[in-house]
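A short worksheet on the structure shown next.
Of the protein chains in this complex, one is absent; all others appear in place.
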Amino acid sequence: MDKMPKWADVILIPLISVILALLVSGLVVIFIGESPIEAMQIMVRGAFGNAYGWGYTLFYTTNFIFTGLAVAVAFHAKMFNIGGEGQAALGGLGVAIICLTIPWPHWSVALLAAVIGSAVLGAAWAAIPAYLQAKRGSHIVITTIMFNFIASALLVYLLVNVFRVPGSMAPETARFPEAVHLPNASQFAGFLGFRPSTPLNVSFFVALLACVFVWLLIWRTRLGYEIRAFGHSETAAVYAGIHPVKIVMISMLISGGLAGMMATNSVMGEAERLVIDNVQGAGFVGIAVALMGRSHPVGVFLAALLFGALYQGGAELEFEMPAVSREMIVVIQALVILFTGALDNMVRMPMEAFFLARHRRQEAAAAAAAPNPKPDAAHTGAPAAQREE
Amino acid sequence: EPALVFDLGGKFDRSFNEAAFNGAEMWAEETGETYREIELQNDAQREQALRRLAEAGSNPIVMAGFAFGSTLDVIAPEYPDTSFVIIDAEVDQPNVQSIIFQEHEGSYLVGMLAAMASESGTVGFVGGMDIPLISRFACGYAQGAVAANPDATVLANMTGTTPAAWNDPVRGGELARGQIERGADVIYAAAGGTGIGVLQAAADAGVFGIGVDSNQNYLHPGSMLTSMLKRVDVAVYNAFTAGEEIEPGLMVLGLAEEGVGYALDEYNEELITEEMMAAVDEARAAIIAGEIEVHDIYEDSTCPVQMQ
Amino acid sequence: MTNTPPAIELRGISKAFGPVQANKDISISVQPGTIHGIVGENGAGKSTLMSILYGFYKADKGEICINGQLTPIPDSQAAIRAGIGMVHQHFKLVENFTVVENVILGAEDGAMLQPSISKARKLLTDLAAEYGLEVNPDTRIEDLSVGHQQRVEILKQLYRQAEILILDEPTGVLTPAEADQLFRILERLKEEGKTIILITHKLREIMEVTDTVSVMRRGQMTATVKTSDTSPAELAELMVGRKVLLRVDKAPAKPGKTVLEVDNLRVRDHGVDKLKGISFQIRAGEILGIAGVAGNGQSELLEVLGGMIPAQGGTVRMNGDEIDLTGAKSDGQSRRARGIAHVPEDRQSEGLIMPYEAWENMAFGYHHDPAYQANRFLMNNAAIKADTAKKMERYDVRPRNPRLPARNFSGGNQQKIVVAREMERNPDLLLVGQPTRGVDIGAIEFIHRQIIALRDQGKAILLVSVELDEIMGLSDRIAVMFDGKIMGERLPDQTDENELGLMMAGMTKGAA
Partner (left out) sequence: MDFLTILQILDSTVRLATPLLLACLAGLFSERSGIFDIGLEGKMLAAAFASASIAFVTGSAWAGLAAGIGASMILALLHGVASITFRGNQLISGVAINFLAAGLSVVIAQTAFRQGGRTPALTGNARFTEITLPFADAVADVPVIGPIYANLISGHSILVYVALLIVPLTWWVLFRTRFGLRLRAVGENPAAVDTAGISVVGLRYAAVLICGVLCGIAGAYLATSLSAGFVKDMSAGRGFIALAALIFSKWRPWYALMACLLFGLLDAVGNRYQNIQLGDFVIPVQFMQALPYILTVIILAGFVGRAIPPRAGGEPYVKER
């Protein structure tokens, strides 16, 4: 039996951790001489207070879902893909090419093509590190870091020398044609109060589909079964007739593809053009998201939502409180990662002890109640136990 | 209440955004009034920031950076009663004033100064990222240098291809040292935070450095030859002062408009000799008069002068 | 009984791992200069109890007396100071360290390494000579056979001059020869007045070497008796709680057509020839036992037949047609497709994915089985769970919970899961490696019966084991491997341990 009920594990503990993180953040806010209470209110209201906030929160969430899932899939094969940054950048390139070269009749087809294009280029960027890892044993962490740098160099070159609009000084592609502009929340959910300006667009649903896809892939398909098995033990995998090279390649390609698909949201859905450094760290945030989400799509979604809220809430905070700089927001993010991700045992250990003690008492109570058959003896035991705390 | 939006580089990038900030501060001090400001954290916030301000009733809204161009092109029509000012990009909307600086002209002048101050005949340029804006600085600088000394060699380096390129004083310093070792004795830095490392390295090696955007002569008195002034501060100041009566359209600020120029102050007056000043002022006049045509890299993205 | 205080006395020791009550109010006392055996089913709590005595785990309740006086043992440091040494069930050696480095680890004298090392090297050679524990001080652990790693563990304790020596399943991985040598050493230590606690699943060993023996069951100490006053059968019953057949009885084999033909099979691994041209056949309805000292190519034989490693040469025929030994079809999947099932030697690192739940492990290697698929894309987990529940029932896997991770089953039950998975496929050929290593007698009996039953269904079985009695008991024919070659074949009833022992040492009758 488990050490504690599932709800405590998946809801209570993360909640307490986030609260701790915010408390410490409050101290930093005090340090710069502002009211932490007010700051918290602004952040929460800013992120969730109205359709406007939700629009941005969910927009960022979408980005982080993609990069988070990317890291998560690789993790299941015991592969640490730090390359999300570069893969997403290449994904952006894919989207740009798709949107600018072909006259699409309708956004839906364009979106489909963009999803494929971005996934293909993202995967391609992951392919070389994956191949080198599988065949030559070159450590994936090094190669993916290197490929991040190479990607940025490639993009700067292309944006300056190939895609730049003649006469414009901005190293960015032309705006995508109207036809490929994705419907945003105001179009498909205007009744919720989203305004035309909201960045939240249909690729949010692509992200949700990606979550379902990854969940099915990892926990319901033979491939996923093999990926996890390989991740746990290579020798055992070989015993079962699983091909290491195949698994490393496939899992990294999927990972890269997912990272690339982030571009459908940020490039096609929001910017509607490809700009320099279009990823802006989402690749790295993806690492935190995947780790905090325990590499499970649901966890990844929740972690992504948390970060989306931090981004948007932070933006509002910065706007409302001049004293709060953007680095301040980074600090709060760091603290959230620290407490929910790295320090969660600090909360979990005492919790487990508590629930175990409670469980013991219930058993004792049940045993005591055994002679005279009182069905809910165990339950009546529980509150008693809590009162003793 | 006017508002100012800084680009991703951040309010205190020691050059471009900082200049804008100074302009706003100048205005705030003189008028004693207040203004709103936003520092962007990521690209998605451009639109967000502009809308937030427009809806909060800020007017005019000034933004510094070419990256706002295509965003403003979409936003401006939505807020016809708000007037926008964009620096470094041209946006053709009835309620937008676009301010373009002729960086190449200013750079031309400091290029001349560099070549004249140089004993080795080799001058250096360190840029942040290899993007058109920076190339424009580089090319103007190179033309000026060659104009002052036909067989001057111009060394040019770019720092990197990631955002870190604007905040890597260490690499900047290393690039500067490399140029100094190759004989450069004047180095022009157009690289944001990275420039600090460049100018430091120049000062350490006892050669001249040239600052950019705002007047950076005070950084290393005695070894700062000059700074290429790009009066973003003035632009912002003017915009704020004009308030809501900004006349839309394109405003090109070159030497003539004193939008660009070179800095001369107590820190570098001993360094700029009479004849240097004479030569430069002559060239300045000639450029304004159109006798000297400083090639603008934006026109054909090529530079007449070969840099190494 | 002498009136000298007991060397070890445990009083009312209890220990729980989270919900699991591993030890419940256990008390024993062991006289100095004796060998005390502890037997019990997998998961009975033996290792835990000893780990507590060694200070590796902290007891929830209870106290420990060493040589009559109360000695709190909060950590291993304290245990070592009290003169206690423990050889753990799963060795605690640093794989890529040399023998001498492992021996001095924690017992260095001085901050500099060199002096300790040279001192240790010298002492090691002395000890080695004294007890016949030869190992080269400078070889890396990973290059040593398990038998030799075992020696290193013991040398570690001797180096620390442990007065009380705990051995947790020391012979699980040893050949009979190695085991006998180990026991000679234990006898010597005993004569020197050292006190020894021996955990084992092999009652023969208990009867051979121990003076007293305790039986554990479900975390409790059920009995402690003088070895001379008891019998294997009685101990077995005390352990399992029912009568256990210690000797497998089987009908004579009725061999049918040839199932497996191996001809001049060669395997080289990391530049070393592991199989130097092996040839043999197995017919339907017979068990071919491969005897041999660990590391003479048996493992590679299983691995190459199971599709884990490629062969360098030779042919293998399954039911008459040749199977791919190098190409795309040389993997475990295609082997299974051909009706070859494989119970690997090491359940924990090969046969099972430890974090996987029982039902997931039950599909391991057979996850492409159409019966396990819901449609072209998805697996049918419900079907797998149902199937698993059935098999756990039939093979009496305890606890009978398909959702429990393999890690939390005892070795015996882990092994049952693997055996169930492979045998229930009723394959034409079953490869079995060390089927009962580290498994309690109840489970041993059960697994042996299953193997015989499969044979009687007319399946061919290749059995590899370092347990000679197991080989002798189960096999219809016995082949002895030495240095990658087959020294010869014998019939169980026409040979004996000595002959086999000689062959395992590379000597044929003639030569001997």
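As written, the chain order gives the labels A, B and C, with residue 1 at the start of each chain.
Everything below uses one rule, namely that a contact is a pair of C-beta atoms (placed from the backbone, for glycine too) under 8 Å apart; a residue touches a chain by one contact, two chains touch by 3 or more.
Note that this is a predicted model, so its numbers are computed, not measured.
**Student:** Checking the contacts here: which visible chains does the omitted one touch?
**Tutor:** A, B, C
**Student:** Among C:L70, C:V94, C:A129 or C:A337, which one is in touch with the chain left out?
**Tutor:** Answering carefully, the residue with contact to the hidden chain is C:V94.
**Student:** Could you tell me which of B:A54, B:L175 or B:A279 touches the chain that is not displayed?
**Tutor:** Spelled out, the listed residue whose C-beta touches the missing chain is B:L175.
**Student:** Thinking of the whole complex, not just what is shown, which of A:L100, A:I116, A:A174 or A:L343 touches the missing chain?
**Tutor:** A:L343
**Student:** Using the touch rule from the top, list residues of subunit C that touch the missing partner.
**Tutor:** Contact residues on subunit C toward the absent chain are 17-18, 54-57, 75-80, 86, 88, 92-97, 101-102, 104-108, 110-114, 116, 407.
**Student:** What does the interface between subunit B and the hidden chain look like in terms of residue numbers?
**Tutor:** 10-14, 18, 130, 156-158, 160-162, 164, 167-175, 177-178, 181-182, 193, 196-197, 200, 219-220, 307-308
**Student:** By the contact criterion defined above, which parts of subunit A meet the unshown chain? Give residue numbers in ascending order.
**Tutor:** With respect to the unshown chain, the touching residues of subunit A are 28, 31-32, 80, 82, 128, 132, 136-139, 141-143, 145-147, 149-150, 153-154, 156-157, 161, 284, 287-288, 291-292, 325, 327-335, 337-338, 341-346, 349.
Definition applied: only the chains that are shown with their structure count from here on.
**Student:** Approximately how many whole Å separate the CA-defined centres of subunit A and subunit C?
**Tutor:** Spacing between the chain centres: roughly 44 Å.
**Student:** Could you state the distance in Å from the CA-based centre of subunit A to that of subunit B?
**Tutor:** So the centre of subunit A lies 38 Å away from the centre of subunit B.
**Student:** Taking each chain's centre as the mean of its CA atoms, how far is subunit B from subunit C in angstrom?
**Tutor:** About 75 Å, centre to centre.
**Student:** Within their complex, state which residues of subunit C touch subunit A.
**Tutor:** Checking each residue of subunit C against subunit A gives 18-19, 306-308, 331-336, 342, 344, 349-356, 360, 363-365, 367-368, 373, 377-379, 381.
**Student:** Touching subunit C in the complex: which residues of subunit A?
**Tutor:** Residues 1, 3, 216, 220-222, 225-226, 228-229, 232-233, 235-236, 238-243, 352, 356, 359.
**Student:** Can you list the residues on subunit B that touch subunit A in the complex?
**Tutor:** It comes out as residues 10, 37-45, 47-49, 51-52, 66-67, 69-70, 78, 88-89, 129-133, 136, 161-163, 298.
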